[in-house]
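The chains shown are only part of the set, and none of them has been moved.
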Amino acid sequence: MNLARVVENKSFYNYGVITFKTDKKLDIEPGQFLMMKSKDGYNLSKPFSVMDCKDFEFKVLIRNAGDFSKFLIKLKIGEELLFRGPYGSPFSKFIDFNKKYILIGGGCGSAPLMHLKKIYPNIIEDSVFGFSDYRIKSIVDDDNIFVDRIDGMNPVDYILNRNKGKDINIISCGPKGMFIYLKYIIDSYQTAWISMEENMGCGIGMCKGCPVDTVDGVKMVCKDGPLFNIKEVIL
Amino acid sequence: MNLLETNLFNKKIKNPFIIASGPCGNFEELSEIIDINNLGGITTKTITKEPKIGNKAPRIVNLNDGLLNSIGLENKGIDYFIENEIKRIEDYNTLKIISIGGYNEYDFEYMIEKIDDYDIDFYELNLSCPNVNKGGATLLNDKKLLSKVIERSCNSTDKPIFLKFGYESNLEELVKIGVYNGASGVTLINTLKGMKIDINTGKPILKMKTGGVSGSFIKPMAVHCIYKIREKFPYLPIIGMGGVFNHEDAIELAMAGANLIGVGTAMMMDPEIVNKIIKNTAFYLSSKNKNFEDIVSKSHERTDNYVL
């Protein structure tokens, strides 16, 4: 595994944005994730999407979900951890560069979408990044961050409303509940790519730890995803 | 001279480190990360007669220094394996162990007959997967059926057959039944049964509720099981596994009595870790001026220096 050293950590209790520096030149496409673990202990590596990446540095957006993410949020500048990757298919594998996309992020799922927006600004029609804690604005800088309801609507309704009538292609990343809702409301002629999350073991497809039911049978989030067509996935 | 080299059934084995069944699937992904030919051996993920789609997610829970899984033996079945995977596996220049699981003696016989002419080395009968309801698990509760499974499997091939058991109350008895019915060795240990409940929802985290516990914290139980069986069966080949993450763990299992050392969960944490373990074990042995075989079963030596 590779070593990464914290060069910046902007965080509060619920969320953190951490920038790491490594010795190895990185080539991480939007949509890919890294498997990270602490230097001590015999725990699984855990998957985190990259929010930004350049040369020897990468940035992640962390939600305090349990032991490891808490450990990440508390990291001090200069402290180190281990990572491997990038894994998972990049968004660019599925994207039609002649089309325009709407990005819908829920919580930390916003991270890879922000990365996408930065690298391929021309294909982005609109975006919304929903969070439940307003303090997120103090650590993540984006005009489309919304906290809770927007004009009394949830972020999905809000953005679809705002882009009514357009040829809608969606890329979404967030909690499962959001996808279920999305699947329920979008029309059959609309495309939506969703980035799935599942508890992971190996992160590379060998342990069969991260299944997702699809119309073509069981697939692995880490190897066959994390991006899936919403029509393909049985939510 | 290769200090790590070891022998089983007149086969030279480069080093005692083999991939345990399951965590590395059938090495397709792993082979892109490490050179499989550097390993002592590989064990396939348990293959069943019919395809199995495995259990619903979540299948994996991280425990502090351990792992809880309920993969449910997801695999595409013996026919798919033979059509699509065995050729690639034959090509690896390493010890090849085929793990198979089934419900009765006919399942095992059927699979062995299909696979026996390929270039593989040993079979491992997975008699102890905690993740299947009708599967191997129940074999252990039905000694007649178990005997038949082992006997019929052994009669179906000239290749050595290892029996894989977990931390069972009657482990000695099970091994005795195995040896009596013709098994060549045993693999110890499979995962223990465990559960984790999310206290916020009040529900078990695994969809299947109960899963198999592996990783660092089952090592003391693995060492105990290996030691106990080595004590009773001084010459029985044992593939030891359970919580091996570094060369010290490996040496501990070897000293308890393991002839080969399986690495499972550690490979999920870091797929390159086995290379580090091999290198560090070689370094340890050379610094002690010993071969790997010198330390196997060392904890059973009497003070009068009688060596097993």
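For clarity, chains are labelled A and B in written order, and residue numbers in each chain start from 1.
Basically, contacts are C-beta pairs under 8 Å (C-beta built on N, C-alpha and C of every residue); 3 or more make two chains touch, one makes a residue touch a chain.
These numbers were taken from a predicted model, which means no experiment stands behind them.
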- Task: Indicate the composition of the complete complex by giving a copy number for each shown chain label.
- Result: A x2, B x2
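In the analysis below, only the chains that are shown with their structure count from here on.
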- Message: Please tell me the distance, in whole Å, between the geometric centres of chain A and chain B computed from their C-alpha atoms.
- Response: 36
- Message: Going by the contact rule set out above, which residues of chain B touch chain A in the complex?
- Response: 22-25, 27-30, 33, 45, 53-54, 56-62, 64-67, 69, 71, 74, 215-216, 243, 245, 265-272
- Item | Contact footprint of chain B on chain A as seen in their complex | 1, 37, 41-46, 67-68, 82, 84, 198-202, 204-213, 217-218, 223
